[in-house]
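For this view, one protein chain was removed and the others were kept in their places.
Note that the chains take the letters A and B in the order they are written out, and that residue 1 is the start of every chain.
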Amino acid sequence: MTDILRLSIPLTAWLVAFSAVYGLQGVVCSERWAEAGLDLAAGRVALTMAWAAAAALQVACLLALRSPRLASRSAFVRRASLTLGITALVATLWTLLPVVATSLCL
Amino acid sequence: MLAGCAESLSTVHPEGPAAGAIATLWWVMLAGATAIFLFVMVLLLLAFRRGEGPSGPDADSRRERVWIQSLGLGFSITILAALTAYGLFVGERLRPRPGPDVVTVRAEGRQWQWSFGYADAPGRATEGILHIPAGRPVDVEITSSDVIHSFWVPRLAGKLDAIPGHVNVLRIEADAPGDYAGLGAEFNGRDYAKHRFTVRAHDETAWNAFLRGETP
Partner (left out) sequence: MNALRRHRALERIWAPRPGWRGKLTTVNNNDIGLMFLFLAVTFFVIGGILAMLIRAQLATPRSVFMEPGIYNQVFTMHGVIMMFLFAIPLFEGLTVYLLPKMLGTRDLAFPRLSAFGFWCYAFGGSLLIFSLLAGIAPDGGWFMYPPLSSTLGSPGINPDFWLLGITFVEISAISASVEIVVTVLLYRAPGMSLDKLPIFAWYMLVVAMMILTGFPPLILGSLLLELERAFGMPFFQADAGGDSILWQHLFWLFGHPEVYIIFLPAAGVVSTVLPVMARTTLLGYGWIVTAAISLGVLSFGIWVHHMYATGIPHMGLAFFSAASTLVAVPTGVQIFAWIGTLWKGRPEMHMPMLWILGFFATFVMGGLTGVMVAVVPFDWQAHDTYFVVAHLHYVLVGGFVFPMLAGLYYWLPHFTGRKRYFKLGTTAFWLVFLGFHGTFLLLHWAGLLGMRRRIDSIESGSGWELISLLASIGGFVMAIGFALVLIDVGVAVAVAVRGRRNPWRAGTLEWAMPAPSPSYNLASIPEVRSRNPLHDDPDLPVRIARGEGYLGDPASGLREILTVEIASGRPTSLVIFPTNTALPIVMAFVTGGIFVGMLIKAYWLVPLSLAGVAMLAIWWAWSLGSRKDQGLRPVGHGLVLPLASEVKRPPGWWGSLFLLLANGVFFGSLLFGYAFLWTVAPNWPPPAWLEPGLPGPLLALGGAALALGGIRLADRTLRRGTGPWLGLLAGLTGLAALGGAGVTVLTGTTPDAHAYDATLWVVAGYVVFHAALAGLMTVFLALRAAGGYLSSRRIGAARVVRLWTDYAVAAALLGLGAAWVPGVLT
């Protein structure tokens, strides 16, 4: 079962981070953000930091998957989980890039 | 087919800058997609003409590098990244950014009609015909009074939904004065097929006359 988890965790972590950042964008552009006394510039900072945290989490996953203590004993699972880890890192960088590239609430 | 009538709802016969940018995007994507499709089909058919290749783990590694890494990953990622960037660029340009000559109007959809209001002529309302000035950006504030509808003038811009409880803002602009066909573009029940309206773009004098109430 741990091998199944090794294969599932990287992209699941991407999905959770992606949904959280999308949710944060929804909150930033809603009335609740302004009611809390925050402005859009603060929103963009928060989103950028969330993106960086998501990327850092992916790097940590990759390092864990490669470490001798946590890596799988099966060569097949090791290779597959590393490929999935890199995929998840690329997905994090690519799909959340809009936090710095597009307008915020238009 | 009557040529004029047949084009009145056509997204590939644009009459405004937004529809124009999208139409260009479409032709670029069509050209690219056709090229990629032909490329993949040629590779597929060639597989039937070749004899069996070399076997063994080294041959398989080389095949994985060619097919999976270069074509499957490299080729796909490059094209998709470029296309996504192009699409986001176009999308950003179509945003309703504030500006000095932006005109604001309102559109309210219901089963099965459209009513329109004008920020520059409060109290003025029209049914079924939306009046706008030609050559100026217009923000349409769209909402619904019952179910979900969608406001769509294909020759001018993309569509935006009319959702009860929300106001969505669509930036449209007509290059020249004239009538442009509009459609309710979200299935809303029995008379959906007939849920239509017209956008009438006026030159400057006619627009001012409309606002003053001199024309219906």
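As a convention for this text, contacts are C-beta pairs under 8 Å (C-beta built on N, C-alpha and C of every residue); 3 or more make two chains touch, one makes a residue touch a chain.
Keep in mind the model is a prediction, meaning the values are calculated, not measured.
From the set B:His131, B:Lys159 or B:His202, the residue in touch with the chain omitted from the display is B:Lys159, counting the whole complex.
Check B:Asp60, B:Glu127 or B:Asp179 against the missing chain and you find that the one touching it is B:Asp60.
By the touch definition given at the top, chain B reaches the unshown chain through residues 1-2, 5-12, 19, 21-22, 25-26, 29, 33, 36-37, 40-41, 43-44, 46-48, 50-53, 55, 59-60, 63-64, 66-68, 71-73, 75-77, 80-81, 83-84, 86-88, 90-92, 94-95, 111, 146-148, 150, 154, 157-161, 163-166, 168-169, 181, 183, 185-193. In the full complex, the hidden chain is touched by chain A at residues 1-4, 7-8, 11-12, 14-15, 18-19, 21-23, 25-27, 29-30, 32, 72-74, 76-77, 79-80, 83-84, 87, 90-91, 94-99, 101-106.
What we mean here is this: only the chains that are shown with their structure count from here on.
The geometric centre of chain A is 31 Å away from that of chain B, both derived from CA atoms. Here chain A touches chain B in the complex through residues 94, 98, 101-103, 106, going by the rule given at the top.
Within the complex formed with chain A, the chain B residues making contact are 81, 88, 91-92, 95-97.
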